Each structure stands twice: as structure tokens, then as C-alpha cells.
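First up is the structure itself, then whatever we jot down about it.
Note that one protein chain of the assembly has been removed; the remaining protein chains are unaltered in position.
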Amino acid sequence: MSHEDVLNPTKLPHDPEKATLEGKNKFLAFWFFLGGETVLFASLFGTYLALNGSTQGENTPEHLFGLELVFIMTMLLLTSSLTSVYAMYHMKNHDFGKMQKWLGITVALGFAFLGFEIYEFYHYIHEYGFTFRSSAFGSAFYTLVGFHGGHVLFGLSWIVTLMIRNQKRGLNLYNAPKFYIASLYWHFIDVVWVFIFTVVYLMGKVG
Amino acid sequence: MSTAVAQKSGLGAAIWDYLTTVDHKKIAHLYLYAGGLFFLIGGLEAMIIRIQLMKPDNNFISAGLYNEMITMHGTTMIFLAAMPLIFALMNAVVPLQIGARDVAFPFLNSLGFWLFLFGGLMLNVSWFTGGAPDAGWTNYAPLSTTSPGHGVDYYVMGLQISGAGTLIGGINFLVTIVNMRAPGMTYMRMPLFTWSVFVTSTLILFAFPALTVGLFLMMFDRMFGSAFFDVGLGGNAIIWEHLFWIFGHPEVYILILPLFGAFSDIFSTFSKKRLFGYSAMVFATVLIGFLGFMVWAHHMFTVGMGPIANSIFAVATMAIAVPTGIKIFNWLFTMWGGQIKMTAAMLWSVAFIPSFTIGGMTGVMLAAAAADYQYHDTYFVVGHFHYVIVGGVVFGIFAALHYWWPKMFGIKLNEKLGKLAFWPFFVGFHLTFFIQHFLGLMGMPRRYWVFLEGQGLETGNMISTVGAFFMAIGTLIFVYNVIYSAKKEKKADGDAWGTGRTLEWAIPSPPPHYNFVQTPLVRGLDPLWVEKMDGKEGMTPAEPLGDIHMPNASFLPFMMSLGTFIAGFGFIYQVDNKAWLIAVFAGMGILLGSMLVRSVKDDLGHHIHKEEIEEDIKKGVAK
Amino acid sequence: MAYNSKPAHHEEYQRKQHREEMKHQVLTFALMILFTFIAFGMVIMEVDTYFIIPTLIILAIVQVAFQLYYFMHMKNKGHDMPALMMYGGAAVALLTIITFTSLIWW
């Protein structure tokens, strides 16, 4: 396949993200990476669960967490997962404009989520004096949730970069795999969040 | 954009070429040079350890320095010598064995190497900045979290950086093997080396994240005041042990499996026989990988997990003897009825069998949980793991290097010198480590700076030290062989040993940088052998002669790794002085900036034109 | 290239397929939202602890399966290797979690 075919294909195939060998490789590699990420987050969750009760007598999960905020954050992130599915839907239909639009919405939701998360941390630190150094529980909490937040931030920067870079030239066989795996990443972030809101917040509230 | 790799000449150009190369064969060279150097450094550290333990109450080095020495010896040997040397072999061989022109992600391949190198440099810089890490290669908390100075910080950052490189490499090889196989190369026709690299890469994928997390927690505790391992604030030191061993046990199979694969290829090549029980071998490899994840706590029998957990992990550990035994017997029966040619590569392989079997057996003895209450943290364990690591991994690396050297460099290593290096190493190896089992049982714990006089440990330690000197002699002869052969040996054939069976032997030694002029069609297990037996000269091509698409060289991997290196120092020293945060930001800036460049600048590779290839064929450098 | 010469009705068929799939996705989403409501609702209503924890976990796992199989297409063909590696990761993850919840506090 010539470079011309890749960058300016006369017609996009039905699965543009997997039409080239590079695309197939990226697709597979990214899934494998997610397999590794699963272990990474499992280690963090494990640590969190092990240190869950080590609050040094103050700022227990029940006492700290407010469910309203978490619920809003969950809705934001879940919805952003759907919007990114829409984006990929349009990619498969070769409608670049609509794809960008849906990605835009995804990013906006993601930023809103991140904003709330930052607010949440700020709140804990200033209202409760609950920090990374307060107790083993504090360390574990901020590390687990913060790692997820870091993933969100990275995902957002990635998607935004892709959107800007390809704004003018539209979809091709070179960038389609990139969009696709960025959206996989985004879903994975949601997967992790599902466990975070369940294990950290809901189970924390239950006690 | 369609020129081949820069054709400049001169040293500067050669260095630039290596700094920017994405060619798996050159990256293999880089891994070999770096890994080899670290092996010598680790070996030197081992010699210092042995000299210190030559006699009782010795004062050759101080107690603190001794702890730094063992820590750096273990860490260097495992992460900076054995793993990179294995990656050298993987890079040199896997794409050739599956009939591919490169790995799936040449750019990432180069990134993986540079990350490893900068991580390794970082660890070793600690010698010159006030003390190396000193809490053992296992770095148990709270000894590590309370270790004064910055030694342990170097351990954390160095391993984090090189670990990232390894993880990237692992994913790369997985995808390469899944997606890049030549037509006809089904999974059950893959050479055993490729198979074991596949399983190894899977282990890397699932094992390294645990280490990554462990190192992050350690970093947060040491540098940012968190309390994961600080009992005073409710932390728990055992979390580190679990994370480390969840990584650590699979790690030992990451070390040995690729060499199991290499031995399989070597035994069958030099016995002129197909591998006995191929499917069983594949199955055993997968099974070892699988079981490897369920046994980590056998390193923690004395931690106090209770009899139930200890028993479960004991039995699970013993189970691994079964697939490993299958392998041992299949190797023996590969040779059975064959025609054994005792080359240097074969000599190392043949020596591996009894050595590794002994090591494996002491492993099973260690797995008997209760008995481990006596063995644990004694020289018995040191004896065990050097038997499997030196007798398995190091012998394997030597065997594989002799075997694939012609493919990597176009010349064979001198056979006479090869055998001359073998004997002192082999004898020295058994001298050094066999006696250590007894030392352990006689009451000598490991990681002991001195042993006291009058405890009956003198003779054993002396023998052990003498053995180490023999190993040093063997190593030095090998190094000499490398230099000697580079000067004296003549160019090797494509099928350098004449009995090659797998695809790498179907192309010239060394191969052109696009490897295969035409992707070969694979018609069975041991594809080259199949063709030879059909009376054919080489492989049947699976595609017409045409332009070849190749990736572009890039300097970005080097820059990205440099960025992490700089940021690493920043993290370490910001504890003392916040001004070092500048280094953190600068390093991260370089890293993220390079990533940005990589993602916005299209890099589609280039094509090598048919005419150039035809030219190469005429010159005889391509086939 | 081969894919350039696909007939037009094939294109139409593909689009229809995609629309069909999208409908499933929206349905999946609705279920996920529902599950989330149930999960939060149970906690707010302080359902009995012995019952609630396993239920929460099951709900989370089902939600995650939805994400993986529908949103990330793991159910589609060509996903054998991804699925294999995700199972592998999940298995190691499970072992890790079991360890950290049972073995650490002796």
C-alpha cells in the first residue's frame, strides 16, 4: 500500500481502523496493554482494600464520602462512554465531521468529571484535613483514585491532540486506528471507574 | 521519504545510526553490548562478594558496602544483564524465525531499549552519588523505606524506567508473533524459541504491572511522605512483599523460558532431529507460564501466612516440576536416536541439563513449605537459584549466543575458544554453588557480610570463592573469543551450521536489513528442513518480488528515555531541595514533547525499491 | 485495493449493520444507567450489609462486561486474542485481589 493510499484513500474500507497492518498491530497491542493495565489497577485496588481500615481513627470512608458528587461523576463518565461509542459509530460510517463532534462532547464530559474530582480532593484536604500523608488509608485512597484521574487526564489530552491534528485532513487509514484505540482507552477508564465507585465509594459508605 | 537508512560513513555516522535505529537486528546488538557490559559489572560485584566471604571475619569491604554490593549484584544481573541479553536474542531471532521484516513496532522497540539503558545507567550512577541501594534486590520494606541516603531511590527510579522498557518490549513481541507470521506459519508450526518468547512476553505483560505499582508505592513512601509501608500510620510492610513476588516469581520464568526455547532449537539442530514431542513442549511452556502466577508466596513461607496458605502454595509450586520434567525428558529424547554434534553451543546446552535439573530439584525441596523454614534465607536458597539461573539462564545465553552469533554478526565464534571458555566456567560453577547448599544447612544465612570463625563454614566458603575465580576465567576467555573471532573468523554461510531447520537459516548471515527479499511460504514445522528434505535450495516465496515497506529511523526514543532519566533525578533530589523539581518538569517536558512530536508528525516509513533489492541479490547480501 | 471495489449495496448493508449495533449500544447504556441507579439506591436506602456487598460487586461486574463486550466490541469477531489477554489479566487481577483481602491481615 502506498503512502498516498494510506493518507488519502479514495474510499475508506468498512473497518478503517484495521485496514492496514499497522492498524491491526496497534489494535492488538492496545488490547494487550489493557490486559496489563488490568493487573496494574488490580494491584492498586488490592492495596486499597488491604489498607481500607487503616484510617488511624479519623476520616473513615463513611465519614468522608458524599454520594451526590460521586453519582454525578459516574453519570458524566458513563455518558461519555456512550458518546465515544457514537463517535466510533460515525467513524465506521466514514462521517468525520460527526465523529469529531461526538468526540468533542466526550472530551467535554471528561473535563467536567475531572473538574469534580479535583474539587472533591480539594474538599477533603481543606474541609477534613484528609491528605495523602494522613494515614495509610489516605495514601491508598489518593493513589488509587488519583491514578484513575491521571488516566482521565492523559486520555483527554490524547483525544484532544488527535482531534486538533486531524481537524483539517479528515479520516484516513493512518489516523483511524489512533482514534479507535483512543476510544478503547476511554472505555477502559470507565471500566476502572465502575470498580472505583463500587469498591471505594459505595462499599466505603456501607462500611 | 524513501531513502534507505542513511548511507553515511565514519564513526559519527555509525553512532548516529545506532542512536536512531529501529532495525530489530541492530537493536539486538545494542541489547547485547549493554547487557554484556552489565553482566561483567554484575560479575565483578559477585567476585567482590566472594572475596569478602573467602575467609571468616573478613574485612575486605565494609558491612554497608557489602549490602550495596549484593543488592546491585542481584539487581544488575537480573534486570540489566539477564533480561537484556534475552531481549537481544529475542530481537535477533524472532522476526527471522517467523519470516517477518521487522517487529510490529520498530519505534517502540527502540524506545524499549533506550528506557532499559537509561534505567540501568541510573541505577549504577548511585555508586558515585553517595551510595547504592542496600536493601537487597527484593528491597523489603521497612528496611528499604527507612534506608538512609538516596540508594533505594535510585533502585526505585532505575527499575521503574527500565521496567517500562521491558513492558513495552513484551507487548511488542506479542503483537509481532500474533500478527507478523509468514503465510503458512501457524501457531503449531512456530519454532519453540518463538513459542517461548510468546509465553514469556505474556508473563511480562501480566507480571510487570505489579512491580510498577510496588515501585510507585515505594516511591511515594520515600519521596512524598505517604504511608503504605509505614506501620506507624497504619501501613503494612507485607504489601510490598506480595507485590514484589507477584512480579518476582513470574520473572524467574521470564528469565528461563526463552532459554528453554533456545535449547529446544539447539538440541534439534545439532541432533539433526525434529524436536521430540513438539506439542507437549508447547503445552509445557504454556503450563509453566500459567502456573508461574500461582506460586509467588513460596518466597514468603516464613512471613507468617499460616499453614493453610503455606500448604496451598507449596503444592502449587511442586506442580511446576511436572511440565518442566516433560521438557527435560523431551530434550533427552530429541537427542536419542539423533546424531549429536558437539559444537560449543551444544556443549553449553548439554551441560545445562544436569545443572538445571539439580537447581530445579532443590527448588522442589524449597517448595516443601515446612522444610523451607530451615532453608529460607540461607545459602541453600542462594545455591538453588544460582543453579537455575547460572546453570539455566547463563548457560542458555552462552549456548544461544554461540548458536546465533553467525546470524547476528555474519561470523561464527571460534569453536576451540568456545570450548575452552566452557570448561573453567562449568567446573567453577559447580564448585561455587554446589557447596553452598551445605553451607546453608550448616547454618549460614544469606546476605551475611561476614561469617564467624569456628562455625565450620570456612572450607565451604573457600571452595566457593575459588570456584568463582574459575567462572571469571571462563567469562574472560569468552570475551576474548568475541574479539578474536571478529578479527580472525571468516564469513559464515546463511545456513551456518549446515543443519539449520528454521527460517532464520534460510537467509544470508547477517541478513539484509529487510531480512527477506520475498516473504517465505511455510509448509510445515521446521520449514527450512522441510524444503531441504524436498531437495530444494531455499524457501518458496509467498509473494512476488516487489517494493519493500520499511520503518524510518528516529531519534525520538532516545530523547524520550533521556527525558525520563532527567526527571528521575529530579524526583530523587527534590526531597532535599525543591529546586530539583525543575529537573522533573524539564524531563517530563522532554518526554511529553517528544511524544507530541511523535503523534503529530506522520511517520509512514519508506519503501525499498525492487531495483535496489535486485542489486543486493546480485551482490549476494540478500536471498 | 480490494476494498475499494466493493459494490454500493454492500456499503448500504454495512451502514444498516452499524445502525443495528448502535441500537444495542444504546440499550446497553440504558441498562448500565439502571444498574448504577440500583447500586446507589441500595446504599442510600441502607440495605442489609451481607446482601449489599455481593450485589454491588455483581452489578459492577455486569456493567464492566457490558463495557467490554458491547462498547469495546469484545464480543465481535477478530477479538480472540484481545479476549484471551483480558481474561489473563482478569485472572491475575483476581488472584491479586484475593490475596490482598485475605492473606495480608493474617
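Each chain gets a letter, A, B and C, in the order it is written, and its residues are counted from 1.
In the analysis below, contacts are C-beta pairs under 8 Å (C-beta built on N, C-alpha and C of every residue); 3 or more make two chains touch, one makes a residue touch a chain.
One rule holds in what follows: contacts and distances are computed from a predicted model.
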{"item": "Missing subunit (named according to UniProt) among the choices \"Cytochrome c oxidase subunit 2\", \"ABC-type spermidine/putrescine transport system permease subunit II\", \"ABC transporter ATP-binding protein\" or \"Hydrogenase maturation protein HypC\"", "value": "\"Cytochrome c oxidase subunit 2\""}
{"item": "Which of B:M72, B:V175, B:V213 or B:I353 contacts the chain that the document leaves out", "value": "B:I353"}
{"item": "Absent-chain contact - pick from B:G149, B:G184, B:G225 or B:G338", "value": "B:G338"}
{"item": "Residue of B:A370, B:A486 or B:I582 in touch with the missing chain, whole complex considered", "value": "B:A370"}
{"item": "Per the touch definition above, residue among B:T285, B:T378 or B:N481 touching the missing chain", "value": "B:T378"}
{"item": "Option from B:K273, B:H386, B:H402 or B:H549 whose C-beta touches the chain left out", "value": "B:K273"}
{"item": "Interface residues of chain B (partner: the chain not displayed)", "value": "62-64, 66-67, 134-136, 140, 142-143, 146, 231, 236-238, 271-274, 276-280, 302-304, 306-307, 310-311, 314-315, 318-319, 321-322, 325-326, 328-330, 332-333, 335-342, 350, 353-354, 357-358, 361-362, 364-365, 367-374, 376-378, 438, 441-443, 445, 447-452, 454-456"}
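Going forward, only the chains that are shown with their structure count from here on.
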{"item": "Whole-Å gap between the CA centroids of chain A and chain C", "value": "15"}
{"item": "Separation of chain A from chain B, taking each centre as the mean of its C-alpha atoms, in whole Å", "value": "33"}
{"item": "Centre distance in Å when chain B and chain C are each reduced to the mean of their C-alpha atoms", "value": "36"}
{"item": "Chain A, residues touching no fewer than two other chains", "value": "1, 28, 32, 35-37, 39, 43, 46-47, 50"}
{"item": "Residues of chain B engaged with two or more neighbouring chains", "value": "174, 178, 205-206, 210, 236, 239, 242, 246"}
{"item": "Chain A-facing residues of chain B, complex", "value": "1, 104-105, 167, 171-172, 174-175, 178-180, 205-210, 212-214, 216-217, 220-221, 224-228, 230, 233-236, 239, 242-243, 246, 549, 596, 599-600, 602, 604, 607"}
{"item": "Chain B - residues contacting chain C, complex", "value": "174, 178, 202, 205-206, 210, 236, 238-239, 242, 246, 293-294, 297, 304-306, 309"}
{"item": "For the chain C and chain A complex, residues of the former touching the latter", "value": "1, 3-4, 6, 14-15, 18, 21-22, 25-26, 29, 32-33, 36, 39-40, 43-44, 49, 52-53, 56-57, 59-60, 63-64, 67-68, 71-72, 78-79, 81-82, 85-86, 88-90, 92-94, 96-97, 99-101, 104-105"}
